[in-house]
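One structure is given here, and the rest of the page talks about it.
Let's look at chain A:
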Amino acid sequence: MKRYAYYQSCINESMTKEVDRSIELWQHDLGIEMVKMHESACCGGSNLDYVSPKHFALVNGRNIATAEKQGLDLVVSCNTCLMTIRSAKKKLDESADLRNEINEILRKEGLEYRGTSQVRHLLWVLIDDVGLDVIRKKVKNPLSKLRIAPFYGCHILRPSTVLGKDNPLEPTSLDMLLDALGGKTIPYEHKNRCCGFHTLLVAEEESLNVAAEALQEAMEQKADCIVTPCPLCHTVLDGYQGKALKQNGIKGSIPVLHLSEVVGLALGYSDRQLGIKRHIVTV
Partner candidate 1 sequence: MSDSTIQHHEESRDVTFRVHRFNPQVDSKPYFDDYTIRLEKGITVLRAINYIKEHVDSSLTFRAFCQAGICGSCAMRINGMSKLACTTQVWDELDKAREPGVIKVEPLRNLPHIKDLVVEMDPLVGKMQKYSNWVDSKMPEEQWGKKEFLVSEEEFLAYDKATDCILCASCVSECTILRAHKEYVSPAVLLKSYRMNVDSRDSIHDQRLAGLVQDHGVWDCTHCYRCQETCVKNIPIMDAIHGIREDAIERRGTKDTSGARHAEAFMEDIEKKGKLVEATLPIRTNGLAWTLKNLLPMAFKMVMKRRTPPPPPLVKASKGIDALRKEFKEMTSHVGKDHEKKSGE
Partner candidate 2 sequence: MKPFDIVIVGGGGAGLYAAMEAMKTNPGLNIAVLSKIYPNRSHTSAAQGGANAALANKAKDDTVEMHIFDTIKGSDYLADQDAVEVLCSEAPKIIRELDNMGTPWSRMDDKTIAQRPFGGAGRPRCCYCADKTGHTILQTLYEQCLRKGVIFFNEYFALDLSVDGSRSRGLVAMNIKTGKIEAFPAKTVIFATGGYAKMYWNRSSNAAGNTGDGQAITYRAGIPLKDMEFVQFHPTGLRKSGLLVTEGARGEGGYLTNALGERFMKRYAPEKMELGPRDLVSRSLETEILEGRGFDSPAGKYLHLDLRHLGADIIKSRLPQIREMCMYFEGVDPIDDPVPVRPTAHYSMGGIDTDNLGRTVMQGVYAAGECGCVSVHGANRLGGNSLLDILVFGRIAGRAAAEECGKFNPTSIPEGELAEKELELRSFMQPKGHYERYGALREELGHTLGMNVGIFREASKIKQGITDIERLKERFQHVRVFDTGDIYNTNLLQVLELKNMLDLAETVAAGALVREESRGSHTRTDFPTRDDEKWHKHTVYTMEGGHPKIGYKPVTMGRYELQERTY
């Protein structure tokens, strides 16, 4: 059983609880264990870095140091948390001054940022650690009937200097995983585009136009569902779907699933067990 320090994303503790619930269901089937980091703090959601760059480094240095103390890699299942914590790590790894400054503070709590733990997305762990072949063998209920539009979201791809796993122009990781689960991914221009989440409260009209475009393409391509590895993208594409489509005069609807849910479905869990019934758009 390979263990990971599992970062508690704020949104997965409030609005998208089904993400963590589904991971808990199937993690042992795949030989991994997500050890919840109850002491982790909000990453700042790609906002704290410009409100106060130093607090940003402190909070995320602390998050990573907590995982390091346990000798585990830090794993997240939210794109923005991933990008945010990784960019803090990059800044800390590049600047001894900054590292020293936060360590001076963290030391009092018995923590030290050393840069030994990697910061990874759940999707990457499934591909690189569990392995697609193992996953293929464990599939009980292949998603063979589904035409899936893979929606990667921004912060698992960009900035590539911080993420560096997929080619942001032609990402493949999510497609590969969905393929291993027996699903059929369709060519989807919006796969590497934006959902609009981060301006929802500041420029709602613009955000919903962005979301509507992504939804529209998936519907035009006759996808059965959209799958995303990011709960923020899910919140816009699912939660705001009705409003976005209405604003743009588009009829219809399309279910949006979390990555963790489709893994669960393929491994034989029911939609009720996985929390899929909690979605706004009926699946």
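Note that in this section a contact is a pair of C-beta atoms (placed from the backbone, for glycine too) under 8 Å apart; a residue touches a chain by one contact, two chains touch by 3 or more; residues count from 1.
A word on the picks: all candidates are chains of the complex that A comes from, given by their letters.
None of the values given here were measured: they were computed from a predicted structure.
Asker: Given that all of 1 or 2 sit in the same complex as chain A, name the one that actually touches it.
Answerer: 1
Asker: For chain A, which residues count as touching candidate 1 in their complex?
Answerer: Residue positions touching the partner: 8, 10-11, 13-16, 38-42, 44-55, 58-59, 62, 101-102, 105-106, 108-109, 154-155, 157-160, 168-170, 187, 189, 193-194, 196-199, 201-207, 209-210, 213, 239-240, 242-243, 277-280.
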